[in-house]
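A single protein chain has been removed from this complex, and every other one stays in its place.
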Amino acid sequence: MNAPDCLPATTETKRVEFTRNSRIPTWVYTDPDVYQREMERLFYRNHWCYVGLEAEIPQLGDFKRTRLGERSVIMVRDAQGEVHVVENRCAHRGVAFCREDFGNREKFVCPYHQWQYDLAGNLKGVPFRNGVKAVVDGVVCTQGGMPADFDPKQHGLTQLKVARRGGVVFASFDHGVEPLEQFLGDPVLPWFDRVFGGRELRILGYSRQRIPANWKLMQENIKDPYHPGLLHSWFVTFGLWRADQKARMVMDAHHRHACMISRRNEGGAGAVTQGVTSFKARMQLHDTRLLDVVPEGWWNGPTVVMITLFPNLVIQQQVNSLSTRHLQPVGPGAFDYVWTHFGFADDTPEMTTRRLRQANLFGPAGFVSADDGEVIEMAQHSFAANAGFSTLAELDGTAVRDTEHMVTETLIRGMYEYWREVMTP
Amino acid sequence: MNAPDCLPATTETKRVEFTRNSRIPTWVYTDPDVYQREMERLFYRNHWCYVGLEAEIPQLGDFKRTRLGERSVIMVRDAQGEVHVVENRCAHRGVAFCREDFGNREKFVCPYHQWQYDLAGNLKGVPFRNGVKAVVDGVVCTQGGMPADFDPKQHGLTQLKVARRGGVVFASFDHGVEPLEQFLGDPVLPWFDRVFGGRELRILGYSRQRIPANWKLMQENIKDPYHPGLLHSWFVTFGLWRADQKARMVMDAHHRHACMISRRNEGGAGAVTQGVTSFKARMQLHDTRLLDVVPEGWWNGPTVVMITLFPNLVIQQQVNSLSTRHLQPVGPGAFDYVWTHFGFADDTPEMTTRRLRQANLFGPAGFVSADDGEVIEMAQHSFAANAGFSTLAELDGTAVRDTEHMVTETLIRGMYEYWREVMTP
Amino acid sequence: MNAPDCLPATTETKRVEFTRNSRIPTWVYTDPDVYQREMERLFYRNHWCYVGLEAEIPQLGDFKRTRLGERSVIMVRDAQGEVHVVENRCAHRGVAFCREDFGNREKFVCPYHQWQYDLAGNLKGVPFRNGVKAVVDGVVCTQGGMPADFDPKQHGLTQLKVARRGGVVFASFDHGVEPLEQFLGDPVLPWFDRVFGGRELRILGYSRQRIPANWKLMQENIKDPYHPGLLHSWFVTFGLWRADQKARMVMDAHHRHACMISRRNEGGAGAVTQGVTSFKARMQLHDTRLLDVVPEGWWNGPTVVMITLFPNLVIQQQVNSLSTRHLQPVGPGAFDYVWTHFGFADDTPEMTTRRLRQANLFGPAGFVSADDGEVIEMAQHSFAANAGFSTLAELDGTAVRDTEHMVTETLIRGMYEYWREVMTP
Amino acid sequence: MRVTDTAGLSHHAAAPPPDPVLLASIIDLNARYASVVDDGPLDAWPDFFLEECIYRIQPRENFDRGLPLATLAFESRGMLKDRVYGVQETLFHDPYYQRHIVSVPRILSASDDGIRCVTNYVVVRTRRNELSSVYNAGRYLDWIVATSDGLKFRERIAVFDSELIPNSLIYPI
Amino acid sequence: MRVTDTAGLSHHAAAPPPDPVLLASIIDLNARYASVVDDGPLDAWPDFFLEECIYRIQPRENFDRGLPLATLAFESRGMLKDRVYGVQETLFHDPYYQRHIVSVPRILSASDDGIRCVTNYVVVRTRRNELSSVYNAGRYLDWIVATSDGLKFRERIAVFDSELIPNSLIYPI
Partner (left out) sequence: MRVTDTAGLSHHAAAPPPDPVLLASIIDLNARYASVVDDGPLDAWPDFFLEECIYRIQPRENFDRGLPLATLAFESRGMLKDRVYGVQETLFHDPYYQRHIVSVPRILSASDDGIRCVTNYVVVRTRRNELSSVYNAGRYLDWIVATSDGLKFRERIAVFDSELIPNSLIYPI
């Protein structure tokens, strides 16, 4: 007999090539090997990843557990106030020992055999390292223990490189990564600093979603100024985001990060609402407190700035609502989307209430954001069943460049230009 | 070191060869690559697949969403009454935009960016295709939009080829597929037409099951005249199907489709019930309305005709109960089995009631059919753990031919003869 | 275009080599191909696997369904009292016909087509094997049936080789496996016989857990005398198991099986509790009946003997609590852990009550054992996300040898020495 | 009149709260029913119904769209007995445990004609050696009458959300 | 005073058992509420609340840690109506069935100021062509008052354990 009686020799449909930034094949979103390579090259090497805000661990000893890519890490403030990020994996037999999302510790103790680490991840204690004393045939001797040449320095927790800016903590498994400021890039830095300008932050709380879609689809979503005025009724109707607004699209030199910057207008009917079914001419709020926008001085004009930092962070300023949104991949077909809403320590009670009210627009149930998770899940459905398809991102042409308007998919093309570069062997 | 310290170089058990139609190796039911090839070669290329009944979309604009293989498709009746089948996947960024199983539309609108398609799948609208007008430095200019050479004709929904016969709608992604009648074949056509002879159908309702077994196991089940008189107590006891009945097994020339044709007898004890534990000599119904069979003129003799159309349809006539059963694979280890029960528009109320009463025998809870899903799941259990096993289908020998009795597995062998031919590289 | 645009050519992180018994790479616990090879080489070939206790099937015709590796098997006592183990898979079309965990049968009947087997697995009945009689054109003839050369002997259930010792039943798919006693080995046999010395057993009941961790992690856990005095508060506090006790670690010549043998001491504070956070100096039971230990004559000194028989059995004697623990892998990332608690037929009612009370320490909710399932799941979490990591097992050096103390990981190294030998191509 | 839907009913009746004695009877009826279908004896199940009765398990899509097909549809206590026999003797199936969690009942009306109520439920299925999972969630539409032998169902329709049935449905809901 | 937690309450009151009439009213309220949010009409939902009211769906971690963020937080019947409009007209989402199984209520106190109670619930979600699954489990912290139009919520806070929301949450809990 011949091989065919046993198994197909090749996969059937030829894999679509990825040769144009504006035509993205479905395997980019579904292939487990591609995903594995993303973890290595985009999350664990050469990039800074978001891990949290300093305001989440205000006290000495405070820690937060989170994920960087798929690996469990702990952001912790030591007794000197220094912030460390260490991997949540005992060097002995690998137990992910930390089981709480938040807490306070003087040291880390792994439950299995009580190996102990300081908050910087250095191994500080190994029970019975020198064996136990016993009397054998009347002679006191030492039994067991670690070998004489056991070097605790070789067996600490994985220590990540840490960078902080404006109260935001980034970390990298790669100690050779470029400096954070260089990584963010000159065009993006001022927009980052606009939000995190050094004021003390106040954590308002968390929202968590598991979205059954590839993580990049959410990056695309926040690099897509075309959709908000079409998908989101509230945006187009109340003028929070629509095609007739002044807007700017800004990227770093690598085109991996981006800022979508816009200024609210009056809403209502106009050229950009014709035929747009999501525009609701007669929609009026029963309780307008849901959209009681009050401009803040630090905005300096724009009412909305959405920043995507590659690979794992979105920074949201939507009028008075502020959040970081942390992407934590769970295989190629899903990711956890963790929202940390915050305000500033010097906010008035009224402003805090306002931020909380506007939070009704965002997160898994938000009047606006619930849609986004839904549509990208529906795209992932298509991708899983369609090996031969490519998506299209040719609005405003095929080039990659900053723009002064929002009728463009340039930011998406920019991200895939970078992705192709880094992911190519 | 050498490779073995890293990973097994080969899979352990040699894959059993598939060289005889009557000995089917387990990998045929479990291997993901084989399954992928099936999707391509049996579902998406060269075959007609069932999508529904015209009676499900009686009004202009009515649509039904369903699956062809793993791909989501929409069967829709346009304003001219024409039936189209299009893929439920936006050409822009791939969103599976249609989220309801039934409904009525004038056009399809994708929620993400409101691209609009007519009911034949042609792209009819792209918001801001020509950009938006803006005043930059006092000059009116156009910003963004699709490139000048953007051709909507290239970006419609995937349009499938459609064929209708007797109110049944088939579709194919492959526009080069042979005509439906030729596909069904001369031996099968009359049996198809016996049920779908042009009378108007009346939809009675749906049953849906997810069966954790390979989809072919259900095709086998309905090509297996050996089991009903043994597995199903009701069939053997009440004489609905048993080995002492007149029966015919008919196939198309490719042996992929089949009809099992039989005529009810009186039931009761006899040579074919000896030692058959499912035969219940003393079983009597408390309420005989459950089996109040009344012959219908169009039967022309046979009381049961079960038609399997490869790859994805079963057509059931079991005395007064009629249904199509639609196989929708969900990976190699599961499929959805969707039953559409129907009668005829000119049925008397009594006949409708009778069909509904007899429906208690079928579907996921049916006195008869519940068994079938269960046994094939139990077969799949075995296959998953047994790489070295082959099933046996040698009843009535190893040849493939039509028969005038039911003590045969010829139809199963026929299907695998065809499968091997098509699936071989 | 070139390949990279399609797919990564290689997996990213070089697979860590497995060259030292004391450094175990994570792929050993996560790789599906490695797992498949384990099934073949460790479970289905060359090894004896535990299937049950004779006391579970005391009556003629009694059977127990269980799993050997991933394959479903039935242990059954035939009319002569002989114990057979057969595979739960019909030779016809593969149905795993037996659907209950315990029961009593005179023969096995597959529901699908009623093929019948005796309790030794021999095919005894095939309905319509010789076809059915019919009158065709006035002539009596035979229709269908199995071919003339059909040989029932070739189509029985898979019969496993069976060995019994002291009421414990082992089986192997491999009829060339060495004798059980040789397989267990001289150093282990006496410890096996200490528990199963021929006294009649009394089954007390079952506990079942699905633990989301590789099956070998539980073997390691019971070959790890280092952890009980550190992880388990009750052990260290009440002196049931701690580093200052007399202990022996014993292996067979292949180092695949092991016995951990220890003798209880008084507990309380001491050198081995310093800095051990799980030691609770002031813990006192409100109801001391939970730990009402009464020595039994057959102990001959040791108060705890934990035996690991490779690949799928743990035998527990922890003071008055006795159980077998059966490992049933469910893919590389999970296994079912089935506990059969037992006593002896001649136990007093008080002793039975005592065994049942002490059972509160063990199983999925046990004061002691609940921890074990939890920590190994937490290790598996790490492994899944860390292709580049190896665990460390260098307590007491890197050699493999029996010891007279418990500050050692020698048994774990021994198991991996054997594993590497057998799993290397 | 059949219990078909709650449309047209007041959801915010200034009507007096339900009679505690009536509510207790219905809770008791639901609890006994669940106990019998979950833990047996199954033979006791038909006796919860009148001789002339309706028992139906219907997918919500058919119910909502006015399609008459049900997963099971019985019209007499006799048919229920036929089902019991089927479950016990003729239906081959993988055995499973089922567990009904019946929510608090909503009494729509109570008159000489009987009591109409709607009650949400979920059934958890556990197969041997498998984890438990949600099996069937839905609502009971009940028409209950008082008899000399206690409350009985003239009509119990289980309209279920879980339209995609996990292979089969054997025991009564 | 707001219902915030049960700390400080007696769990073992020698207090008299709850008044059956009161219990029946609360059971009825919970059953009507579940029926409306599961089976509609959704427009009837805001009427379960006072004009001035609190309705909140809050992840347990925020509740436990004293963080004010909620998944949804409304402060008036008007806001509830805005939500209804959002669900019906503006929120694009995959449609799903939801089914509330409301457990037995625990009445903490009943006075002129209203009734405080805590009730566990679980919501099962069923999407078209998918199996049913546990969607949202948690407890209601309720403050109920009697009005001429029957019992109404002055405050209903759903504190949910299921912090990792399966994509989105559209309909009221």
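A, B, C, D and E are the chain letters, set down in written order, and residue numbers restart from 1 in every chain.
Definition applied: a contact is a pair of C-beta atoms (placed from the backbone, for glycine too) under 8 Å apart; a residue touches a chain by one contact, two chains touch by 3 or more.
Keep in mind that this is a model prediction, so the values were computed, not measured.
Colleague: Where does the absent chain touch, in terms of which shown chains it meets?
Modeller: Displayed chains contacted by the hidden chain, ordered by label: A, C, D, E.
Colleague: In the complete complex, the non-displayed chain touches which residues of chain D?
Modeller: 20-21, 23-25, 27-28, 30-32, 34-36, 38-39, 41, 44, 47-48, 97, 99-104, 122, 124, 126, 128-134, 148-151
Colleague: Going by the touch rule given at the top, which residues of chain A touch the chain that is not shown?
Modeller: Its contact residues with the unshown chain are 99-101, 111, 208, 210, 336.
Colleague: In the complete complex, which positions of chain E touch the hidden chain?
Modeller: Within chain E, the residues that touch the unshown chain are 6-7, 11-15, 17-20, 23-24, 60, 101, 103-107, 118-122, 133-139, 161-164, 166.
The rule is short, and it goes like this: only the chains that are shown with their structure count from here on.
Colleague: Going only between touching chains, how few steps reach chain D from chain B?
Modeller: The fewest steps needed to get from chain B to chain D is 1.
Colleague: Farthest chain from chain E, comparing Cα centres?
Modeller: Farthest by centroid: C.
Colleague: So which one's got more C-beta contacts, B-E or D-E?
Modeller: Most C-beta pairs in contact, of the two: D-E.
Colleague: I want to confirm something about chain A and chain B. Since they are copies of the same sequence, is their interface symmetric in residue numbering (over half shared, so same) or not (under half, so different)?
Modeller: different
Colleague: Taking each chain's centre as the mean of its Cα atoms, which chain lies farthest from chain A?
Modeller: Measuring from the centre of chain A, the most distant chain centre belongs to D.
Colleague: Give, as an integer number of Å, the spacing between the C-alpha centres of chain E and chain C.
Modeller: Computed from C-alpha means, the inter-chain centre distance equals 47 Å.
Colleague: So what's the Cα centroid distance for chain D and chain E, whole Å?
Modeller: Taking the average C-alpha coordinate of chain D and of chain E, the gap between them is 25 Å.
Colleague: Which chain C residues reach two or more other chains?
Modeller: Correct list: 99, 111.
Colleague: Counting only residues that touch at least two other chains, what does the list for chain D look like?
Modeller: 92-94, 163-164, 166 - these are the residues of chain D that touch more than one other chain.
Colleague: Chain pairs that touch, all of them, please.
Modeller: Every pair of chains in contact is listed here: A-B, A-C, A-E, B-C, B-D, B-E, C-D, D-E.
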